[in-house]
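This is the structure I want to talk about, given as structure tokens.
Only a single protein chain was left out; the remaining protein chains are all shown in position.
The chains carry the letters A, B, C and D, assigned in the order they are written, with residues numbered from 1 in each.
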Amino acid sequence: MNDFIPGISFSIDNTIGSLGFFLPEIVIVIGFLLVIIADLFLARNNKQLCFMLTLLTLLIAGVMSFNSLNTASISLFGGMIRLDHQAILFKLLICAASILFILFVRFNKTLQLTSKGTGDLHSILLAVHLGLSLMVMSANLLMIYLSVEMVSVGSYLMVGYSSRNAKQSEAAMKYALFGAVCSAMMLYGMSLLYGFTGTLDLNDPSFISGILAIPDISWGLAMVMVLVGIAFKLSLVPFHFWSPDVYEGAPTPVTAFLSTGPKIAGFALLINFLQAFQPMRFGGLSNSLFNFNSVLGAVAILSMIIGNFGAIWQNNVKRMLAYSSIGHTGFMLMALFAFTESGFKALIFYMAIYVIMNMAAFMIVDEIEERSGHDNIDGYNGLGKHAGLLMIGMVIVLISLTGLPPTAGFTAKFLVFSAAWEAFKLSGSPVLMAMIITGAISTVISLFYYLKIPLNAFLRNSGSPAVLLRATPKTYISLLLVFLLIVLMIFPSALVQLL
Amino acid sequence: METLNFSDSTLCIMSILMIVMPLLSFSAVLIRRTSGGNFAVFNISISFIISILIFLTVWNKNIVHEQLTWFSVGERQFTAGILLNNLSVLMMVLVSGISTLVHIYSLSYMKGDANINKYWAYLGLFCFSMLGLVISDSLLLIYLFWELVGFSSYLLIGFWFTKPAASQAAKKAFIMNRIGDIGFLCGIMIIYSQFQTLDIVKLFGEGGLVSSARIDDGLWISTTSQMPAIWLSIAGLALFTGAIAKSAQFPLHTWLPDAMEGPTSVSSLIHAATMVAAGVFLLGRVYPILDHFTLNVITAIGIITAFMAATIALTQNDIKRILAYSTISQLGFMIAAMGIGAYGESMFHLATHAFFKCLLFLAAGAVIHQLHHFKEQHQLDFDHQDIRRMGGLRKQMPVAFITMCIAAVSLAGLPFSSGYLSKDALLITSFEWAEGFHGVKKAVPYVLVLSSWMTVFYISRLIFKVFLGKSRFEGIHDPPSPMNRTLMVLAFCSIFILFSFNPFSYENSWLVQGFQDAGVLRLDPLHIVVPLAVNLVSVAIIYCAYIIYVRKDAKVFSDESFFYRFSNRAWYLNEAYTFLFTRPAESVSHFSYQFDKRVVDGIINFLGSVIRILSSISDWVDRRIVDGAINSVAELAKSIGNLSRKFQTGHLQHYLITMLTVVIAFFILNYFL
Amino acid sequence: MIPLSHFMLISAGLFCIGLYAVLTKRNAIQILIGIEFMINAAILNFVAFGKFDKFEGGGQMFALFAIVLAAAGVAVALAIILNVYKHFKTIDPAKIDTLKD
Amino acid sequence: MNPEQLIFYFFGALTLISALLVVSIRNLVRSIFLFFVTIFSLAAMFVFALADFIAVTQVVIYAGGVLVLMLFAFMLSNRELLKGLQSTKDGFKLNHFAGLMIALGFLFLIVTAIINTDIPEVTWLKENNIIGQNDNTIHQIGINTMTRYILPFEMVSVFLMMALIGAAHLARKEKRS
Partner (left out) sequence: MSYILSILIFLPLVAALIILILPTSFRDRFKYIALGTTIVQFLISVFIYLEFNSTSAFAGVNKENQFQLLEKVSWIRLDLGSIGKLEIDYLLGIDGLSMPFLILSALVMFVATLASWEIKTNLKAFFALLLLLNTAIIGVFCALDFFLFYIFYELMLLPLYFLIGMWGGVRREYAAIKFFLYTLFGSVFMLLVIIGLYFSVINPATGNHTFNMILMMDPANYIDGSIFSSIANQSLLGISARLLAFIVLFVAFAIKVPVVPLHTWLPDAHVEAPTPVSIILAGLLLKVGGYGILRVCFSIFPDAAVSSAWWLGLLGVVSIVYGALNALAQTDLKRLIAYSSVSHMGFVLLGIASCTTEGVSGAMLQMISHGGLSAMLFFLVGMIYQRVHDREIANFRGLALIMPQFTAFVMIAFFASLGLPGFSAFMAEAFSLIGAFTSQDVNGFLPRWMAIAGSVGILLSAAYFLWTLQRMFFGQTRLKGGDEWLARLKDANLREKFALVPLAALALLLGIFPSLVFSKMNASVLAFIQLISG
């Protein structure tokens, strides 16, 4: 009892001091509560109150973290979380994703028409958002597990949100069970790690020393089990099986969000986690049986291959985009693999563009689904005539996803390749070369299926004249994003100077 | 002859003018649809006059050579210019003169043809390119005009393009010429890479680069660069290939008989007098680069062509084809002469041949023309070019008969004709040349003599069959006056007077003197023996031809009682001659004709079909293999995608199983293997 | 005094039993139970190690949180499963495969 | 073999056996009750690790929360489940085998991991930082929750809130409109 007394005052001061850097999250929490209250009592008379509140909250949080952009790296709450420039960048990306998400929800018919209303969705989103920002910052196994669970459970709820749809509930169940298994494995891995090192704090020197003290099959097993959890969130091959089904089943806005937000946070988490293992990668133990480079490389290459090749056969656009996002994840892993500062910069830039691309893509897909009732590629026949502007936007987005000029997707891809090249120059590891070549080939492959959409939209004529409802604001949002893609190609500095 | 004096620059301007005039009649078509023949005739005659003036100025005087930079590649300057020396001015006069005559002739011969103005245009184009070929001073220019000549001949052969045979023949002519052109091009490449210039004067002039280049230990060394000696011979042969194709030498001669599908006037101008001579002219231009080996090859080809063409001509029945083969064989004479180094004699024969062969064609053309009209008047249907259907025309067409006889005499090389001079010149020189050698080369002059005898036979056969014997056509008369006049002019040109005032000695012909002697030592006895021998035999041959082709049917009318013995003897004679001469001759002729059709032309066609087969093979390869590979790559990609789909069963536990299996497999591989 | 490794071995066994259940059972709720086993195995580890971590108390705290989170997770999962049942009238994951390639 | 160990191993065995029964038994109701047994024996083992509070929580939450939830779920989908039980009679499936293999594989891996690292030698375990028999873990937990672990503690509250809302949302009958 008594031996705890001295610690108390110190840690309380620490907590108080930390609160200053934790404001954005606090705002989110407040917003979370407000939304719940609003949903319970005020939502009757004005429908969009929750939406406005959430938007406001996210904006405030975003602005706050933007203002604190250049803070030196600092660890908060007794090493529970760690805040630095990179983390803030990730948080900003997540913020962008969430904002786009709620805008998406706002103009998505199916979600707006659910009799249960969208209030819960907004509160869940805020909670997930909180979880994501914790994920980004967490420097402690407990925080990692907590935030991952938070995000996962929130995601299950989002996927199954409007429960009138059988596909959604199926997707939700698959997602939930799959995720639960993965997180259980992660938990077990964490317990082993804790057992071997005696600390939950990744940055604690005793952590790494403990790891180094034991045979590498032991910590290898523990670590792989933890990585399973993270890889599940990133939907890397072979932990990707859920994503096509879930992406197809979930409401389109949710799919869009799942393909962006959690991925971003997942990468941040991966970086934080692997940071602790740096000595094994380039330090003394790099020659240990457990070879990070080959593992990461293999996973990245597999993801690129499975993702892109799997997409070739898809007929459902959302499913195709799911596969392609698997491929993209593998590609991003290439930037992370380098584990250099420039690599992270390239990664963040790529993600920023990726958020824009994916959101735009899903918005357009959803728009078309709502207006013409098709979410299959065959259904796109002849849409080029009837919804020309929208389809042109779609084409630009797809070009950007492929990574061709004149779109920001090219710049992003280019930066990632540069980072990989640089890493190759440093390490000269054949794995990297293999990854680079796979990346190049997968670009060609990706064109193969991306082109199917313009192929149907422009090159083919619909047998029956497509009946199109009038455009919704989604169109204009997505076109704005498309425009952004081109502008960022010509003036990438606007974005890069933040990095 | 009196001498005119023009400054070099004036001469160049004149010669340019001379080239351009015919081009005008070509371009006239582009400007206004109908350009009358008179315009063309006017142009060509202008350039003829100019060429005469130039000739008189330049002949046997110093060479005129003016040039200016055409373009430059890197530092290399490529010049274009005009080279006037004996060779070029002679050809110039020949070409423009004969073209003028043919133009005039065509006025009436081609009258009423639908595309007459096109005809004039093409003719103009031909004259332009032929004259350009003659006077240009760099191999590049020569090659340029060389192909243009081929092109215009393509146009003219295919003039009646609606006749499949015509367009076929045109294509054949162009492509076989292309083969030669490629040889020419290769020659140019070799020369250029050896000497870095294509200027003829720099290359072949006195003390030119070619003569200064030397050969030691297997290397052909010029001032600038060197290559293996073999390339010297290759260069010569390559250039000669060009000559072979253009001058229809064995084995690339088969296009010429087919080319007779064109209008007769065209055949006379292009395929008898001028264009086909271009090969000989080319050899004359590049003579210094031809080494011994090449010269031997040239001689061999020459005599082979001369002999086999002559044998073929023996039994042809199409009048134009007979003349075509005779042209081939005469060209063989010239080429062979070039080969044995009888440079001047060859040119001499070229000149004389140009006139009398042109005349032969035009006269034949007159006959055909008239028969054609006759046919159309009487709605008859027969091949109006087949000599077996003709006969007895000497009454109806005296002019044609006389002139053609003169030409025939000249071709046969009987005294007082121009042919006599040139052909004897050839034969004598060949004998003189053969003196220097032993073995197979000794045979050369004898082969030449033999072929010239055959020439005598087939030409007399032609004359007899066409003009003598019983007349079959009533109401046929001489062609309209323009044609007649041309025939007469040409007839005048085919007698000795134009070339030498001494009808028996070619050596004091101004033309031969105009070219430096090939340097074989002179053997006086030959100058007596050869002409005598050759001509006596020739006369005998004519006589027996007469007996074979004329007296046979004359005999039918002979009075039984009175002329019995004569006829009887004649009959014996007949038999004897038939046995001794005709049979073998005919069999040889048939054989060589079949050889020509089946083997030589066969090989050409075979090559053609081989190319076709190759092309279809490569097409198959392209579709199936090359493209197939690409498509199969795409298929592979798809199948990989399909494989990855197999795991996406939509079955949760399968997913988990696969995933965990991978994890375990990873550990097993990593730690326990 | 029980050696730690025995705790770990028991937890390992529990974990694998849970895994087996997850992979083989034909009933979503049983799968859920399997997951709970896996989580509990991890918790057992935490607790066992937590004994040696007096000041930080990492093990026990983590165990605590894990239990709470697991419970919440189960609640959500069951809600979802009930939804599934509403639509498919079955909760056999093998029968629910409308979403697939 | 002192009684302490005896009891421990008894509970250990009980845990594993009950767990095995849970997964092998067909009848869902029984398996759920056996699940309770497993939980309970686990809690007992927690006590051996001097984590009495955790043990209590375990029993309370699982027995009081999870188990009840599951029973509810079982009630709500009873008829179907029985059918489901019939449906699973169809012999030994391939993925039974695969599942077995994988489970054994993991067992093998973890056990090797445990054996390769001789636990007593792990350095931090030897630092004298062990909870004594008479330490009041509840105090410690309380203090920790309010100091070091305050952040996760607060966040968990948010998390639970979300889970509550979400679960409620899903379970809620949507009013026909």
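Rule of thumb we're sticking to: a contact is a pair of C-beta atoms (placed from the backbone, for glycine too) under 8 Å apart; a residue touches a chain by one contact, two chains touch by 3 or more.
Everything quoted here is computed from the prediction, not taken from an experiment.
Peer 1: Taking the whole complex into account, name the chains on display that the unshown chain touches.
Peer 2: A, B
Peer 1: Please pick, from A:Q112, A:S206, A:S294 or A:S418, the residue that touches the omitted chain in the full complex.
Peer 2: A:S418
Peer 1: Pick from B:N38, B:S72 or B:Q594: which residue touches the chain that isn't shown?
Peer 2: Residue touching the chain left out of view: B:S72.
Peer 1: For the chain left out of this view, which of A:T71, A:N203, A:S342 or A:T472 touches it?
Peer 2: A:S342
Peer 1: Could you tell which one of A:L23, A:L42, A:M433 or A:L484 touches the chain left off the display?
Peer 2: With A:L23, A:L42, A:M433 or A:L484 as choices, the missing chain is touched by A:M433.
Peer 1: Identify the residue among B:S9, B:S212 or B:S225 that touches the chain left out of the display.
Peer 2: B:S225
Peer 1: Touching residues of subunit B against the unshown chain: what are they?
Peer 2: Answer for subunit B: residues 70-76, 140, 143-148, 151, 158, 161-164, 166-168, 170-171, 174-175, 178-179, 181-182, 185-186, 188-190, 192-194, 225, 227, 231, 611-612, 614-616, 618-619, 622, 626-627, 629-630, 634 touch the chain left out.
Peer 1: Suppose we count only contacts with the excluded chain; which residues of subunit A make the list?
Peer 2: Subunit A touches the chain not shown through residues 340-342, 345-346, 385, 395, 399, 404-406, 410, 414-415, 417-419, 421-422, 425, 433, 436-437, 440-441, 443-444, 447-448, 451, 454-455, 458-460, 492-493, 496.
As a working rule, only the chains that are shown with their structure count from here on.
Peer 1: Between subunit C and subunit D, what is the gap in Å from one C-alpha centre to the other?
Peer 2: Inter-chain centre distance comes to 6 Å.
Peer 1: Any idea how many Å lie between the Cα centroids of subunit B and subunit C?
Peer 2: About 100 Å separates the centre of subunit B from that of subunit C.
Peer 1: Rounded to a whole Å, what is the gap between the Cα centroids of subunit A and subunit B?
Peer 2: Spacing between the chain centres: roughly 82 Å.
Peer 1: Name the residues of subunit D that each touch 2 or more other chains.
Peer 2: 95, 98-99, 102, 106, 109-110, 114, 119, 124-125, 127, 140, 148-149, 152, 156, 159, 163, 166-167, 170
Peer 1: Mind pulling the residue numbers of subunit B that touch at least two other chains?
Peer 2: Expected reply: 645, 648, 650, 652-653, 656-657, 660, 667.
Peer 1: Please give the residue numbers of subunit D that touch subunit B in the complex, ascending.
Peer 2: Within the complex, subunit D touches subunit B at residues 95, 98-99, 102, 105-106, 109.
Peer 1: Once bound in the complex, which stretches of subunit C touch subunit D?
Peer 2: Residue list for subunit C touching subunit D: 2-10, 12-27, 29-30, 32-34, 36-37, 40, 43-44, 47-48, 50-57, 59-61, 63-65, 67-76, 78-83, 85, 89-92.
Peer 1: Where on subunit B is subunit A touching in the complex?
Peer 2: Subunit B reaches subunit A through residues 634, 637-638, 640-645, 647-648, 650, 652, 655-656, 658-659, 662-663, 666-667, 670-671.
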